[in-house]
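Mind having a look at this structure? Questions to follow.
For this view, one protein chain was removed and the others were kept in their places.
Which chain is which? They are A, B and C, in the order written, and residues in each are numbered from 1.
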Amino acid sequence: MSEAALATALTACAAGAVLAMVWPSGAGARRLSLASACAGCSAALVAAITVLQGSLSWTWRSEALLQPLGGVSLRVDPLGAFFLLIVAVTGAPASLYALGYLRHLDGQVRGRAVHALFNVFLAGMCVVPLADNVATFLFAWEVMALSSYLLVVSDPEQEGAAAAGLWYAVMTHAGFLALLAAFVLLGQGGPLEFPAMRAGAATLPPASQGVVVLLLLAAFGSKAGLVPLHVWLPRAHPAAPSHVSALMSGAMVKLGVYGTIRVLFDLMPPLSPWWGGAVLALGVATALTGVLYSVAEPHLKRVLAYSTVENIGLIFVGLGFALLMRAYGNGVLAAMGLVVALLHTLNHAVFKTLLFLAAGAVIHGARTSSLEGLGGLIKRMPHTAVLCLVGVLALAAVPPLNGFTSEWLTFQLLVAGARYTEPALAIVLPLALAAVALVAGLAAVSAVRLFGIAFLALPRTDSARDAHEAPAIMRAAMLLPAAGCIVLGLIPTLAVAQLTAVVSDLGLPMGQLDTGFALVLPLVGSQLWPIAIAALLGAGAVVAAAVAQTSRGPVRTDTTWNCGRIAQSPRQEYTAAAFAEPLKRVFTGFYRPTHEVSLDVHPVSPYFVRGITLRADFAPWMEQTLYTPLIRAARWVSGQAGRLQTGSIHLYLAFLPGALLVLLLIARWIR
Amino acid sequence: MQLFTKILRTGIVTEPLPDRASSAVMLAREIDRRARALFGRALAIRQVDAGSCNGCELEIAGLPGPVYDMERFGLHFVASPRHADMLLVTGPVTRNMAVPLRKTYDATPDPKLVVAVGDCARTCGVFAGSYAVVGPVDRIIPVDASIDGCPPEPADILQGILAALGRIDAGRRE
Amino acid sequence: MDALFSRLTMTGASAMLLLALVVMWRRHVPAYVTAFRTQSVVLAFVGAIVAWMGEVPELFLVAAIILGLKGWIVPRILAGMEARRPDDRGLRPLVNTEMSLLISGGLAVAAYELSRPLTEVVSLPTRSGLPIALALILVSLFIVVSRRQVIAQIVGFLMLENGVALLALLGAYGVPLVVELGVFLDVLLGVLVMQALVPGMEKTSAG
Partner (left out) sequence: MTPIVLAVTECLCLAIAAPAVVGYVRWLKARLQGRRGADFLQPYRDLRKTFAKGMIIADTTSWIFHLTPCVVVASTVAAAALVPVISASQPGDQLGDLFALMALLILGTIFLALGGLDPGTAFGGMGSSREMTVAALTEPTLAIAILSLALTAGSTSLGTITNTLLTTPANAIGPGHALALAAFLIAMLAETGRLPVDNPATHLELTMIHEAMILEYSGPYLALLEWAAALKLTLLLTLASNLFVPWGIATSLSAGALALGLAAVLAKLALLATLLAVLETRVAKLRLFRVPELLAVSFTLALLAATSSFFTR
């Protein structure tokens, strides 16, 4: 069953890629390729669910393909299937959405290329979580990276696309090299098959074990966007077409999480607690950095990109906790940590897909992507507004939406950890709890700012004033993840039940977590019953509305009260920058804000001011401190290398024996 | 600590209010029954300075204070006409304040009352005939009660408000 | 009985720690003096408890001296100094308030971690208060480092002394009486000397 479904999925994607190129009419190419992409995602969904339900696992091997690298071998197990599920639930709405979103590209070669690459991208992401040897993994990983890179740079008139693509390419390939090195070390010269590595990893000397973990964190962290390797996300996401950003943020980034889990929990034996602590700290730092920037960022899609960084941080908090507990041999808590991390991965995939698609609809409809230029869209794009509100509330982690359940579980996790462990942790975990709580609060601020500035009040520009609602197909595509947010929020046990299979397959004892509709945690003696809470909220709201209706007073419409001013103009509204100002002041040490005010005064007297221009920005100190030196060093090295090219043919010939000699010596020395 | 010992030593300094309004208060029109029942012992007031010399504001500032304590009658000032039941208007209406006054009146939900405070509000006082003055308050919005005096005493203002509410009977009627 | 004993002493100790935190939060120097006075009273109270429940009668005397000296005389002297110095309420500390508070929180947490070996060797019922005493010492040191007003620094020094006394009380039911008296004399002399020196110090440090 699942084999067939998976085969269907991959064939559908391949067919989509081909059709996009060869079909005569542009519109037909769009429809067919994206339809087959959607079909592929559905098939992948079926495959994933069958595997998770039966918690079965099967392998498939072919020496013919990728022969020189040792053949392709796939293994479907619950962990891989779960991430396949994530790819599917993100990919299906994205491809539906693209049907309407990319209509303007019909008849252009670029359109065909984008559709084809989209299919390739999907196929690559479907294969990554199933790879069972290094060759397959790296191949699929690289397919994924290259296709997404091309998609990022696909729009020439998108400003900064080339620079974003460069950042992305450099980061992802640095990650690739680190990954290669790590796998080679992990393989210890043996066959680079995951089962062999799993067997051999126990005998890995601790020193090289540390190196491996470090390299892997760098590699997967650069894909997932861990601080300080997150710099490419806020650059690449705005440049890419929105359905691609949704796919990257919802699924591709999560495959970095997948890699971390696969290697640290599956291939490698329990590590020393220090690594768990390090991952936890890394997660906290990532979450705080992401949320602080997402609160202050003026660009709509960059706000979402930074909030992705934040949520990745929360996921890694769960992972680090699980690593710690695994190191201390507390299997139940480790399992709980892993479940929380995976659940939040799924939840974030769903609502972030929704939000990126909504952002695409906004940019499509209002033709501007800066929050400062938007406003009042709730009247021009009513349906998008409702869908976006759902996503924003999930982002803010409030009941009864899915963001809340995983947030709640994270809190419970840290409390349980503080109760059941020795003093060292009891001092670390409260700080982590405080940080996570702060992140939750700031995420709420960012959510209110995003929705309130973009959709409420008066439009701030003409383009926002005559914005138009997204086409029906796009709204239908957004409806899917919105429904997902609500269902997963009301019945979290749906997902948790799937996760038990994953965790027990990784050999961790699954503590009893789910009963019916309520999440019950016997460990901390607390439970959550989202449906009941939702019912209570609904009842309260209905009663309140009814009470408000019963009043006998006359109701009339009037101009907004603005202290007797003659006319209200958008210039009186609070801007996105102003909304974030208090936090900028509180965390001024983090933002390092820069202000430059320039007065344009009348020549007659400095007291007649014609205009004031204020440029407020904050210093990107992470880039400056970390990447500027690196770039300078790279420049220097390449400059030195340039010296070698004197142009004399003899020197070039002399390089050959020299290189040969060096290599021979190295080989001799290794033996 | 000294603060609270002082509080204890001072005690309550609120002065009782005579239950018949002074002759300074003039009632333009009776409050209707429903509004009276509504505002019986709860009224929110928005103060509008329609161009006064701020003498009346100085007196009005005494109302929430300990001596006159308007809160004991269930009266309090609010920050927005949306929350208000009564507009307390001072000053001759200047040209610049005519529109804002009108807008403030429109921004106040029904039922609502208007009390004009001070001579200027009723007759434009010494500013009568100035090119900058449109006219008395009732030229712009309907006035329910007015209080003479330049400026009127806080007690008179309080009695005027209560008279407009029909809680004490006014000194004079039109 | 022992449980009550330890909890009471611990409550007193943490009250003293909180009073040290007051210096971080307030910017008004007289408040510092009040905080120190109250802290000394609490210290005397803790001493009395130890004397009573730990059956160490001579500690009653020590508590009485603490009450008289640190709870009355020294604050009087400090208030006198305060009256004679220029008003510098706007004077910011070297570390801003949020940071100082978070740092002191961190110091307290660290104190818990550092004093674990100590609490393991001590077997008295009062040992659970030791980390707090250590935290008090660290925080007062931080006050001395991070404040600009000289009086605040003196208060920090005195609170440090309180912390040491608290550590002695909880860790070993107090040091011999003679030593205790010597310490009191030192404190008194120190304060008097500082009182003489403050004007000069103001000039050099406050800038």
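By definition in this document, contacts are C-beta pairs under 8 Å (C-beta built on N, C-alpha and C of every residue); 3 or more make two chains touch, one makes a residue touch a chain.
Bear in mind that the values here come from a model prediction, so they are computed numbers and not experimental data.
Of the chains displayed, those contacted by the omitted chain across the entire assembly are A, B, C.
Residue A:440 is the one among A:233, A:440, A:482 or A:503 that touches the chain missing from this view.
Remark: the omitted chain is touched by one listed residue; of B:72, B:95, B:139 or B:173 this is B:72. Here one chain is not drawn; of C:21, C:44, C:63 or C:169, the residue touching it is C:21.
Contact with the chain not shown here comes from a single listed residue; of A:453, A:467 or A:506, that residue is A:453. In the complete complex, the residue from A:25, A:559, A:628 or A:646 that touches the missing chain is A:559.
Summary of contacts with the chain left out: across A:23, A:411 or A:590, the touching residue is A:411. In the full complex, subunit B makes contact with the omitted chain through residues 3-4, 7, 10-14, 38-44, 65-66, 69, 71-74, 77-80, 82-83, 85, 107, 109-111. For subunit A, the list of residues touching the undisplayed chain reads 375-376, 378-379, 393, 396-399, 404, 407-408, 411-412, 414-415, 418-419, 423, 426-427, 430-431, 433-438, 440-442, 444-445, 447-449, 451-453, 456-458, 518, 524-529, 532-533, 536-545, 547-548, 551-562, 568, 570, 572-574, 578-583, 585-586. As for the chain not pictured, it touches subunit C at residues 3-4, 7-8, 10-11, 13-15, 17-18, 21, 25, 97-98, 101-102, 104-105, 108-109, 112, 128, 131-132.
Operating definition for what follows: only the chains that are shown with their structure count from here on.
In terms of their C-alpha centroids, the spacing between subunit A and subunit C amounts to 51 Å.
A separation of 57 Å divides the Cα centre of subunit B from that of subunit C. If each chain is reduced to the centroid of its CA atoms, subunit A and subunit B end up 60 Å from each other. Listed for subunit C are no residues, as none touches two or more other chains. Residues of subunit C touching subunit A in their complex: 109, 112-113, 116. Across the complex, subunit A meets subunit C through its residues 423-424, 427. Considering their complex, residues 553-554, 558-559, 561, 563-566 of subunit A touch subunit B.
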